[in-house]
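With one protein chain held back, the other chains of the complex are shown just where they sit.
In order of appearance the chains are A and B, and numbering begins at 1 in each one.
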Amino acid sequence: MAIDDKVGRDAWEKLGDFFRARSIWMMWYCTGCGAIEMPPTMTSRFDMERLGMGPMATPRQADVLLITGYLSTKTLRRVIYSYEQMQDPKYIVAFGSCAINGGIYFDSYATINKLDDYLPVDLYIAGCMPRPEAIMNAFNTLQQSIRKGEADGWKRYKKNSEFYKENQRKAIGEVFVHDEFHE
Amino acid sequence: MTLMNFFNALIFVLFAFFMQTSITGVNRKIMARLQKRRGPRWYQQFLDIFKALSKSSISHGWVFQFGVVMAVGGIMATVMFIPIGDFRAFPGTDNIFIISYLLAVGMLGMAMSAAGSGNPWASIGVGRALTNMLAYDMPFMVVVVTMIFAFKTSSVGEIAEIQRNIGVLGWNIFRLPLGGIVGLICLQGMLGKKPFDSFIAPAEIASGPMVEYGGRQLGMLFILHELMTFIEVSLIVNLFFGGGATLLEYFIKYFIIYTFANLVSGISPRFKIDQAVTFYYKAPLLAALVQGFIVVFTGWGVTKWL
Partner (left out) sequence: MTNSTSNSIENLKDLLTKHYDIKEFEEPIALQLAFNIDKESALDALAFLKSQGFGQLSLLTCIDWIESGQFQLVYILMNWDNGIHLQLRTFLDRDKPVFKTIQHIYPGVKYYERDVHEFFGVEFEGNEESYQHLFLEMWTADPPMRKDFDPVKYSDDKYSMREYTTEFPTKIGGK
(Lines give C-alpha, C1' and ligand atoms only; values in the text may rest on other atoms or scores of the structure.)
Protein backbone atom coordinates (compact mmCIF):
# COMPACT_ATOMS: atom_id res chain seq x y z
CA MET A 1 0.00 0.00 0.00
CA ALA A 2 1.97 3.01 -1.21
CA ILE A 3 1.33 6.54 -0.25
CA ASP A 4 -0.81 8.13 -2.93
CA ASP A 5 0.09 11.74 -2.50
CA LYS A 6 3.74 11.86 -3.48
CA VAL A 7 4.96 14.72 -1.40
CA GLY A 8 8.59 15.27 -2.19
CA ARG A 9 11.27 15.13 0.47
CA ASP A 10 12.56 18.40 1.73
CA ALA A 11 16.25 19.09 2.16
CA TRP A 12 16.40 17.99 5.80
CA GLU A 13 14.84 14.69 4.99
CA LYS A 14 17.19 14.11 2.10
CA LEU A 15 20.14 14.87 4.34
CA GLY A 16 18.72 12.57 6.99
CA ASP A 17 18.25 9.79 4.45
CA PHE A 18 21.85 10.22 3.38
CA PHE A 19 23.00 9.52 6.91
CA ARG A 20 20.41 6.88 7.65
CA ALA A 21 21.35 4.86 4.60
CA ARG A 22 24.95 4.55 5.64
CA SER A 23 24.52 3.65 9.26
CA ILE A 24 21.75 1.19 10.05
CA TRP A 25 21.48 -0.46 13.43
CA MET A 26 19.62 -3.72 13.66
CA MET A 27 17.73 -4.88 16.65
CA TRP A 28 19.14 -7.89 18.42
CA TYR A 29 15.97 -9.92 18.17
CA CYS A 30 16.13 -13.04 16.09
CA THR A 31 12.60 -14.18 15.62
CA GLY A 32 12.73 -17.52 13.89
CA CYS A 33 14.87 -20.26 12.50
CA GLY A 34 16.46 -17.92 10.02
CA ALA A 35 18.48 -16.31 12.74
CA ILE A 36 21.06 -18.99 12.20
CA GLU A 37 22.24 -17.02 9.17
CA MET A 38 22.88 -13.86 11.16
CA PRO A 39 26.07 -14.84 12.99
CA PRO A 40 28.00 -15.66 9.77
CA THR A 41 26.85 -12.36 8.31
CA MET A 42 28.02 -10.42 11.33
CA THR A 43 31.37 -12.05 11.92
CA SER A 44 34.61 -12.25 10.04
CA ARG A 45 33.61 -14.00 6.87
CA PHE A 46 30.88 -11.76 5.52
CA ASP A 47 31.51 -8.69 7.60
CA MET A 48 28.33 -6.69 8.01
CA GLU A 49 30.04 -3.79 9.69
CA ARG A 50 31.55 -2.75 6.37
CA LEU A 51 28.13 -1.50 5.36
CA GLY A 52 27.82 0.42 8.57
CA MET A 53 25.38 -2.00 10.16
CA GLY A 54 25.74 -3.26 13.64
CA PRO A 55 23.59 -4.73 16.39
CA MET A 56 22.07 -2.66 19.15
CA ALA A 57 20.59 -3.95 22.33
CA THR A 58 17.18 -2.32 22.63
CA PRO A 59 14.32 -1.40 20.30
CA ARG A 60 14.68 2.23 21.22
CA GLN A 61 18.14 2.42 19.68
CA ALA A 62 17.50 0.29 16.61
CA ASP A 63 16.58 1.23 13.06
CA VAL A 64 15.80 -2.01 11.36
CA LEU A 65 13.87 -5.00 12.60
CA LEU A 66 14.85 -8.23 10.92
CA ILE A 67 12.08 -10.79 10.81
CA THR A 68 14.11 -13.90 10.24
CA GLY A 69 11.80 -16.74 9.46
CA TYR A 70 8.30 -17.78 10.36
CA LEU A 71 6.15 -15.85 12.79
CA SER A 72 3.89 -17.66 15.17
CA THR A 73 1.05 -15.68 16.69
CA LYS A 74 2.84 -15.51 20.01
CA THR A 75 5.97 -14.06 18.43
CA LEU A 76 3.94 -11.67 16.30
CA ARG A 77 2.38 -10.14 19.37
CA ARG A 78 5.80 -9.43 20.83
CA VAL A 79 7.22 -8.27 17.52
CA ILE A 80 4.46 -5.71 17.17
CA TYR A 81 5.17 -4.60 20.73
CA SER A 82 8.83 -4.08 19.85
CA TYR A 83 8.12 -2.47 16.50
CA GLU A 84 5.92 0.15 18.06
CA GLN A 85 8.65 0.96 20.56
CA MET A 86 11.15 1.71 17.84
CA GLN A 87 11.53 5.29 16.79
CA ASP A 88 10.88 6.73 13.38
CA PRO A 89 12.21 6.26 10.78
CA LYS A 90 12.32 2.51 11.04
CA TYR A 91 12.46 -0.33 8.53
CA ILE A 92 11.53 -3.98 8.41
CA VAL A 93 13.31 -6.63 6.37
CA ALA A 94 11.68 -10.05 6.15
CA PHE A 95 13.81 -13.10 5.50
CA GLY A 96 12.63 -16.26 3.95
CA SER A 97 9.51 -17.58 2.34
CA CYS A 98 7.48 -17.91 5.53
CA ALA A 99 6.90 -14.19 5.67
CA ILE A 100 5.93 -14.03 2.01
CA ASN A 101 3.28 -16.73 1.77
CA GLY A 102 3.60 -19.02 4.73
CA GLY A 103 6.48 -21.15 3.47
CA ILE A 104 6.48 -24.72 4.67
CA TYR A 105 4.19 -23.81 7.54
CA PHE A 106 1.35 -22.53 5.41
CA ASP A 107 -1.12 -25.00 6.87
CA SER A 108 -0.28 -24.48 10.51
CA TYR A 109 -2.81 -23.17 12.97
CA ALA A 110 -0.21 -21.13 14.77
CA THR A 111 1.76 -19.26 12.12
CA ILE A 112 0.69 -16.37 9.98
CA ASN A 113 0.97 -16.45 6.25
CA LYS A 114 1.35 -12.96 4.91
CA LEU A 115 3.36 -10.54 6.98
CA ASP A 116 2.39 -7.59 4.86
CA ASP A 117 -1.04 -7.46 6.41
CA TYR A 118 0.21 -6.94 9.92
CA LEU A 119 3.40 -4.91 9.61
CA PRO A 120 4.70 -2.76 6.77
CA VAL A 121 7.60 -4.58 5.17
CA ASP A 122 10.24 -2.72 3.19
CA LEU A 123 12.13 -5.61 1.71
CA TYR A 124 11.61 -9.33 1.34
CA ILE A 125 14.48 -11.74 0.82
CA ALA A 126 13.63 -15.01 -0.86
CA GLY A 127 15.08 -18.28 0.32
CA CYS A 128 14.69 -20.77 3.07
CA MET A 129 16.97 -19.46 4.60
CA PRO A 130 18.73 -16.86 2.45
CA ARG A 131 22.48 -17.29 2.56
CA PRO A 132 24.74 -14.53 3.87
CA GLU A 133 25.59 -13.45 0.34
CA ALA A 134 21.91 -12.91 -0.34
CA ILE A 135 21.54 -11.03 2.93
CA MET A 136 24.41 -8.68 2.11
CA ASN A 137 22.92 -8.07 -1.32
CA ALA A 138 19.61 -7.27 0.30
CA PHE A 139 21.19 -4.83 2.72
CA ASN A 140 22.74 -3.05 -0.25
CA THR A 141 19.32 -2.82 -1.85
CA LEU A 142 17.87 -1.53 1.41
CA GLN A 143 20.52 1.15 1.58
CA GLN A 144 19.80 2.29 -1.95
CA SER A 145 16.08 2.42 -1.36
CA ILE A 146 16.60 4.44 1.81
CA ARG A 147 18.81 6.84 -0.07
CA LYS A 148 16.15 7.36 -2.69
CA GLY A 149 13.46 7.77 -0.09
CA GLU A 150 11.47 4.71 -1.08
CA ALA A 151 11.68 2.85 2.22
CA ASP A 152 8.65 4.41 3.80
CA GLY A 153 7.19 1.57 5.81
CA TRP A 154 6.89 3.70 8.92
CA LYS A 155 4.90 6.32 7.08
CA ARG A 156 2.59 3.65 5.72
CA TYR A 157 2.08 2.24 9.19
CA LYS A 158 1.01 5.55 10.56
CA LYS A 159 -1.17 6.44 7.59
CA ASN A 160 -2.97 3.10 7.27
CA SER A 161 -3.03 2.22 10.91
CA GLU A 162 -6.68 1.14 10.90
CA PHE A 163 -5.94 -1.41 8.20
CA TYR A 164 -3.03 -2.86 10.13
CA LYS A 165 -4.78 -2.82 13.47
CA GLU A 166 -7.84 -4.51 12.05
CA ASN A 167 -5.78 -7.28 10.55
CA GLN A 168 -3.80 -7.71 13.73
CA ARG A 169 -6.94 -7.98 15.77
CA LYS A 170 -8.41 -10.53 13.41
CA ALA A 171 -5.38 -12.78 13.42
CA ILE A 172 -3.98 -12.58 16.87
CA GLY A 173 -6.65 -11.03 18.97
CA GLU A 174 -5.36 -8.45 21.30
CA VAL A 175 -1.80 -7.13 21.11
CA PHE A 176 -1.21 -7.32 24.83
CA VAL A 177 1.00 -9.88 26.40
CA HIS A 178 -0.86 -11.99 28.95
CA ASP A 179 1.47 -14.55 30.35
CA GLU A 180 2.45 -15.60 33.79
CA PHE A 181 5.72 -13.72 33.66
CA HIS A 182 4.00 -10.40 33.18
CA GLU A 183 1.25 -10.85 35.74
CA MET B 1 39.09 37.42 28.89
CA THR B 2 38.28 38.85 25.55
CA LEU B 3 35.87 37.64 22.95
CA MET B 4 38.82 36.04 21.19
CA ASN B 5 39.20 33.61 24.08
CA PHE B 6 35.64 32.39 23.74
CA PHE B 7 36.02 32.07 20.02
CA ASN B 8 39.22 30.07 20.49
CA ALA B 9 37.47 27.86 22.99
CA LEU B 10 34.63 27.10 20.60
CA ILE B 11 36.98 26.24 17.79
CA PHE B 12 38.90 24.06 20.19
CA VAL B 13 35.80 22.09 21.15
CA LEU B 14 34.93 21.48 17.51
CA PHE B 15 38.49 20.44 16.79
CA ALA B 16 38.49 18.03 19.75
CA PHE B 17 35.24 16.47 18.63
CA PHE B 18 36.43 16.09 15.08
CA MET B 19 39.78 14.60 16.07
CA GLN B 20 38.38 12.16 18.57
CA THR B 21 35.58 10.96 16.33
CA SER B 22 37.96 10.30 13.44
CA ILE B 23 40.30 8.41 15.75
CA THR B 24 37.37 6.34 17.00
CA GLY B 25 36.47 5.44 13.44
CA VAL B 26 40.03 4.43 12.63
CA ASN B 27 40.13 2.38 15.80
CA ARG B 28 37.02 0.51 14.77
CA LYS B 29 38.91 -0.47 11.66
CA ILE B 30 41.92 -1.53 13.72
CA MET B 31 39.74 -3.62 15.99
CA ALA B 32 38.15 -5.21 12.95
CA ARG B 33 41.55 -6.14 11.53
CA LEU B 34 42.35 -7.66 14.91
CA GLN B 35 39.29 -9.86 14.40
CA LYS B 36 40.31 -10.72 10.83
CA ARG B 37 37.66 -8.69 9.09
CA ARG B 38 37.55 -5.37 7.29
CA GLY B 39 35.64 -2.93 9.40
CA PRO B 40 33.66 0.19 8.59
CA ARG B 41 34.82 3.40 6.93
CA TRP B 42 36.96 5.79 8.95
CA TYR B 43 34.18 8.33 9.16
CA GLN B 44 31.55 5.81 10.26
CA GLN B 45 31.30 7.29 13.74
CA PHE B 46 30.26 10.65 12.26
CA LEU B 47 27.57 8.94 10.25
CA ASP B 48 26.32 7.15 13.35
CA ILE B 49 26.11 10.34 15.37
CA PHE B 50 24.35 12.34 12.71
CA LYS B 51 21.99 9.52 12.00
CA ALA B 52 21.06 9.30 15.65
CA LEU B 53 20.50 13.04 15.76
CA SER B 54 18.14 12.86 12.81
CA LYS B 55 15.70 10.37 14.25
CA SER B 56 12.63 11.34 16.17
CA SER B 57 12.83 10.79 19.87
CA ILE B 58 10.52 10.08 22.74
CA SER B 59 10.38 11.87 26.01
CA HIS B 60 9.99 10.64 29.55
CA GLY B 61 9.62 14.01 31.16
CA TRP B 62 11.80 17.03 31.56
CA VAL B 63 14.34 15.35 33.87
CA PHE B 64 15.12 12.86 31.15
CA GLN B 65 15.81 15.50 28.54
CA PHE B 66 17.48 18.00 30.81
CA GLY B 67 19.96 15.49 32.18
CA VAL B 68 21.48 14.79 28.79
CA VAL B 69 21.72 18.48 27.92
CA MET B 70 23.37 19.20 31.25
CA ALA B 71 25.87 16.41 30.73
CA VAL B 72 26.83 17.53 27.23
CA GLY B 73 27.06 21.15 28.28
CA GLY B 74 29.25 20.35 31.25
CA ILE B 75 31.59 18.24 29.19
CA MET B 76 31.89 20.87 26.48
CA ALA B 77 32.88 23.34 29.17
CA THR B 78 35.48 20.91 30.49
CA VAL B 79 37.05 20.45 27.07
CA MET B 80 37.74 24.16 26.92
CA PHE B 81 40.17 23.90 29.82
CA ILE B 82 42.47 21.22 28.35
CA PRO B 83 45.88 22.51 27.26
CA ILE B 84 47.63 21.37 24.10
CA GLY B 85 51.22 22.45 23.82
CA ASP B 86 51.25 26.18 24.38
CA PHE B 87 47.65 26.70 23.41
CA ARG B 88 45.20 27.40 26.13
CA ALA B 89 41.74 28.75 25.42
CA PHE B 90 41.51 30.48 28.80
CA PRO B 91 44.99 31.08 30.17
CA GLY B 92 45.58 30.11 33.75
CA THR B 93 42.59 27.88 34.18
CA ASP B 94 43.94 24.41 33.34
CA ASN B 95 44.06 23.25 36.91
CA ILE B 96 43.77 19.51 37.42
CA PHE B 97 41.11 19.96 40.05
CA ILE B 98 38.86 21.97 37.77
CA ILE B 99 39.08 19.27 35.15
CA SER B 100 38.37 16.34 37.43
CA TYR B 101 35.55 18.20 39.13
CA LEU B 102 33.84 19.05 35.89
CA LEU B 103 34.37 15.55 34.58
CA ALA B 104 31.90 14.34 37.17
CA VAL B 105 29.20 16.58 35.74
CA GLY B 106 29.00 14.37 32.69
CA MET B 107 28.50 11.22 34.71
CA LEU B 108 25.99 12.84 37.00
CA GLY B 109 24.00 14.30 34.14
CA MET B 110 23.74 10.88 32.56
CA ALA B 111 22.76 9.39 35.92
CA MET B 112 20.06 11.97 36.36
CA SER B 113 18.49 11.40 33.02
CA ALA B 114 18.75 7.63 33.28
CA ALA B 115 16.96 7.80 36.61
CA GLY B 116 14.37 10.03 35.04
CA SER B 117 13.55 7.43 32.46
CA GLY B 118 12.29 4.99 35.03
CA ASN B 119 13.71 1.84 33.48
CA PRO B 120 15.21 -0.59 35.99
CA TRP B 121 18.03 -1.56 33.63
CA ALA B 122 19.07 2.10 33.55
CA SER B 123 19.22 2.28 37.32
CA ILE B 124 21.38 -0.83 37.50
CA GLY B 125 23.71 0.53 34.81
CA VAL B 126 24.02 3.90 36.45
CA GLY B 127 24.71 2.36 39.84
CA ARG B 128 27.49 0.33 38.28
CA ALA B 129 28.91 3.35 36.47
CA LEU B 130 29.13 5.39 39.63
CA THR B 131 30.69 2.49 41.52
CA ASN B 132 33.22 2.18 38.73
CA MET B 133 34.03 5.86 39.13
CA LEU B 134 34.55 5.37 42.83
CA ALA B 135 36.94 2.52 42.08
CA TYR B 136 39.29 4.13 39.61
CA ASP B 137 39.37 7.55 41.20
CA MET B 138 41.20 6.40 44.32
CA PRO B 139 44.53 5.26 42.83
CA PHE B 140 44.39 7.99 40.23
CA MET B 141 43.99 10.73 42.77
CA VAL B 142 46.87 9.36 44.85
CA VAL B 143 49.15 9.56 41.79
CA VAL B 144 47.91 13.04 40.93
CA VAL B 145 48.51 14.33 44.44
CA THR B 146 51.99 12.81 44.34
CA MET B 147 52.69 14.68 41.13
CA ILE B 148 51.39 17.95 42.50
CA PHE B 149 53.66 17.55 45.50
CA ALA B 150 56.60 16.65 43.29
CA PHE B 151 56.33 19.47 40.78
CA LYS B 152 54.85 22.07 43.10
CA THR B 153 52.19 23.03 40.60
CA SER B 154 48.70 21.78 39.90
CA SER B 155 48.35 23.11 36.40
CA VAL B 156 48.24 20.41 33.77
CA GLY B 157 49.99 22.53 31.15
CA GLU B 158 52.89 23.34 33.46
CA ILE B 159 53.38 19.70 34.42
CA ALA B 160 53.55 18.90 30.71
CA GLU B 161 56.12 21.66 30.16
CA ILE B 162 58.35 20.50 32.98
CA GLN B 163 58.55 17.07 31.40
CA ARG B 164 59.63 18.47 28.06
CA ASN B 165 62.77 20.13 29.46
CA ILE B 166 64.99 17.04 29.36
CA GLY B 167 63.67 15.33 26.27
CA VAL B 168 62.16 11.90 26.11
CA LEU B 169 63.61 10.68 29.38
CA GLY B 170 61.93 13.51 31.20
CA TRP B 171 58.50 12.04 30.73
CA ASN B 172 56.70 11.07 33.86
CA ILE B 173 56.29 7.54 32.66
CA PHE B 174 60.03 7.15 33.16
CA ARG B 175 60.38 9.40 36.18
CA LEU B 176 57.49 7.92 38.12
CA PRO B 177 57.12 4.51 36.50
CA LEU B 178 54.73 3.00 39.01
CA GLY B 179 52.56 6.05 38.78
CA GLY B 180 52.56 5.83 35.01
CA ILE B 181 51.43 2.22 35.05
CA VAL B 182 48.67 3.07 37.52
CA GLY B 183 47.64 5.93 35.26
CA LEU B 184 47.31 3.64 32.27
CA ILE B 185 45.28 1.11 34.27
CA CYS B 186 42.98 3.86 35.47
CA LEU B 187 42.63 5.05 31.90
CA GLN B 188 40.98 1.74 31.01
CA GLY B 189 38.46 2.27 33.76
CA MET B 190 37.86 5.91 32.89
CA LEU B 191 37.22 5.18 29.26
CA GLY B 192 34.79 2.42 30.16
CA LYS B 193 36.52 -0.13 27.99
CA LYS B 194 36.89 -3.80 28.67
CA PRO B 195 37.75 -5.20 31.15
CA PHE B 196 35.93 -2.46 33.04
CA ASP B 197 32.82 -1.95 30.94
CA SER B 198 30.24 -3.80 32.99
CA PHE B 199 28.03 -0.74 33.10
CA ILE B 200 27.42 -0.86 29.36
CA ALA B 201 26.99 -4.63 29.08
CA PRO B 202 24.74 -4.91 26.02
CA ALA B 203 23.36 -8.38 26.49
CA GLU B 204 23.24 -8.40 30.25
CA ILE B 205 21.49 -5.21 31.20
CA ALA B 206 20.43 -4.08 27.75
CA SER B 207 23.18 -1.46 27.52
CA GLY B 208 22.67 -0.01 30.94
CA PRO B 209 22.09 3.72 31.09
CA MET B 210 21.52 3.98 27.36
CA VAL B 211 18.53 1.72 27.36
CA GLU B 212 15.79 4.28 26.93
CA TYR B 213 17.61 6.62 24.61
CA GLY B 214 16.79 6.82 21.00
CA GLY B 215 17.11 9.52 18.45
CA ARG B 216 18.41 12.85 19.57
CA GLN B 217 19.37 11.89 23.10
CA LEU B 218 21.38 8.96 21.81
CA GLY B 219 23.24 11.24 19.42
CA MET B 220 24.02 13.62 22.24
CA LEU B 221 25.15 10.74 24.40
CA PHE B 222 27.57 9.63 21.71
CA ILE B 223 28.96 13.16 21.50
CA LEU B 224 29.28 13.11 25.27
CA HIS B 225 31.21 9.85 25.12
CA GLU B 226 33.59 11.16 22.48
CA LEU B 227 34.34 14.37 24.38
CA MET B 228 34.85 12.50 27.64
CA THR B 229 37.30 10.19 25.91
CA PHE B 230 39.14 13.22 24.60
CA ILE B 231 39.43 14.72 28.06
CA GLU B 232 40.62 11.55 29.71
CA VAL B 233 43.22 10.60 27.12
CA SER B 234 44.45 14.21 27.02
CA LEU B 235 44.93 14.15 30.76
CA ILE B 236 47.04 11.02 30.53
CA VAL B 237 49.08 12.41 27.62
CA ASN B 238 49.75 15.67 29.45
CA LEU B 239 50.45 14.18 32.84
CA PHE B 240 52.58 11.19 31.91
CA PHE B 241 53.85 11.58 28.39
CA GLY B 242 54.96 15.16 28.22
CA GLY B 243 52.09 16.77 26.39
CA GLY B 244 53.07 18.00 22.95
CA ALA B 245 55.12 21.01 21.97
CA THR B 246 53.47 20.98 18.58
CA LEU B 247 50.07 19.75 17.51
CA LEU B 248 51.54 16.94 15.43
CA GLU B 249 53.52 15.54 18.34
CA TYR B 250 50.46 15.70 20.56
CA PHE B 251 48.33 13.96 17.95
CA ILE B 252 50.82 11.12 17.54
CA LYS B 253 51.07 10.49 21.25
CA TYR B 254 47.30 10.68 21.64
CA PHE B 255 46.70 8.24 18.82
CA ILE B 256 49.21 5.72 20.15
CA ILE B 257 47.83 5.78 23.68
CA TYR B 258 44.20 5.50 22.59
CA THR B 259 44.99 2.69 20.19
CA PHE B 260 46.87 0.88 22.93
CA ALA B 261 43.88 1.16 25.26
CA ASN B 262 41.60 -0.08 22.50
CA LEU B 263 43.80 -3.06 21.72
CA VAL B 264 43.89 -4.04 25.37
CA SER B 265 40.12 -3.86 25.44
CA GLY B 266 39.88 -5.97 22.31
CA ILE B 267 41.41 -9.01 23.89
CA SER B 268 40.07 -8.76 27.41
CA PRO B 269 36.94 -10.23 28.94
CA ARG B 270 34.70 -8.23 31.18
CA PHE B 271 35.02 -7.97 34.95
CA LYS B 272 31.99 -7.97 37.17
CA ILE B 273 31.60 -4.74 39.05
CA ASP B 274 32.65 -6.13 42.43
CA GLN B 275 35.71 -7.74 40.84
CA ALA B 276 36.64 -4.40 39.27
CA VAL B 277 36.34 -2.52 42.54
CA THR B 278 38.38 -5.03 44.50
CA PHE B 279 40.97 -5.05 41.73
CA TYR B 280 41.42 -1.30 41.86
CA TYR B 281 41.76 -1.28 45.60
CA LYS B 282 44.50 -3.91 45.64
CA ALA B 283 47.44 -3.63 43.24
CA PRO B 284 46.96 -0.18 41.69
CA LEU B 285 46.30 1.54 45.01
CA LEU B 286 49.32 -0.17 46.53
CA ALA B 287 51.52 0.83 43.61
CA ALA B 288 50.30 4.42 43.81
CA LEU B 289 51.04 4.60 47.53
CA VAL B 290 54.49 3.08 47.04
CA GLN B 291 55.16 5.64 44.33
CA GLY B 292 54.05 8.36 46.67
CA PHE B 293 56.42 7.20 49.39
CA ILE B 294 59.31 7.02 46.94
CA VAL B 295 58.75 10.56 45.76
CA VAL B 296 58.16 12.06 49.21
CA PHE B 297 60.92 10.39 51.13
CA THR B 298 63.65 9.87 48.58
CA GLY B 299 62.86 12.37 45.85
CA TRP B 300 63.91 9.81 43.29
CA GLY B 301 62.63 10.83 39.87
CA VAL B 302 61.96 14.44 40.80
CA THR B 303 65.00 16.02 42.38
CA LYS B 304 67.40 13.16 41.71
CA TRP B 305 66.91 12.76 37.98
CA LEU B 306 69.16 13.38 35.02
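To be clear about the criterion, contacts are C-beta pairs under 8 Å (C-beta built on N, C-alpha and C of every residue); 3 or more make two chains touch, one makes a residue touch a chain.
A quick note: this is a predicted structure, and the numbers were derived from the prediction, not measured.
Undergrad: For the chain that is not shown, enumerate the shown chains it touches in the whole assembly.
TA: For the complete complex, the undisplayed chain touches A.
Undergrad: Just one of A:R9, A:R45 or A:K114 touches the chain that is missing; which is it?
TA: A:K114
Undergrad: Among A:R45, A:K148 or A:K170, which residue is in touch with the absent chain?
TA: Hidden-chain contact among the options goes to A:K170.
Undergrad: In the full complex, which of A:S44, A:N101, A:N137 or A:S161 touches the chain missing from this view?
TA: Spelled out, the listed residue whose C-beta touches the missing chain is A:N101.
Undergrad: With the missing chain put back, which residues of chain A would touch it? List them for me.
TA: Answer for chain A: residues 73-74, 77, 100-102, 106-114, 116-117, 167, 170-174, 178-180 touch the chain left out.
Going forward, only the chains that are shown with their structure count from here on.
Undergrad: In whole angstrom, how far does the Cα centroid of chain A sit from the Cα centroid of chain B?
TA: From the centre of chain A to the centre of chain B is 37 Å.
Undergrad: Would you tell me which residues of chain A are touching chain B in their complex?
TA: 12, 15-16, 19-20, 22-23, 28, 43-45, 47, 49-52, 55-58, 60-61, 63, 86-89
Undergrad: Can you check the complex and tell me which residues of chain B touch chain A?
TA: Those residues of chain B that touch chain A are 28, 32, 35-41, 44, 47-48, 50-51, 54-58, 202-203, 206-207, 210-215, 218.
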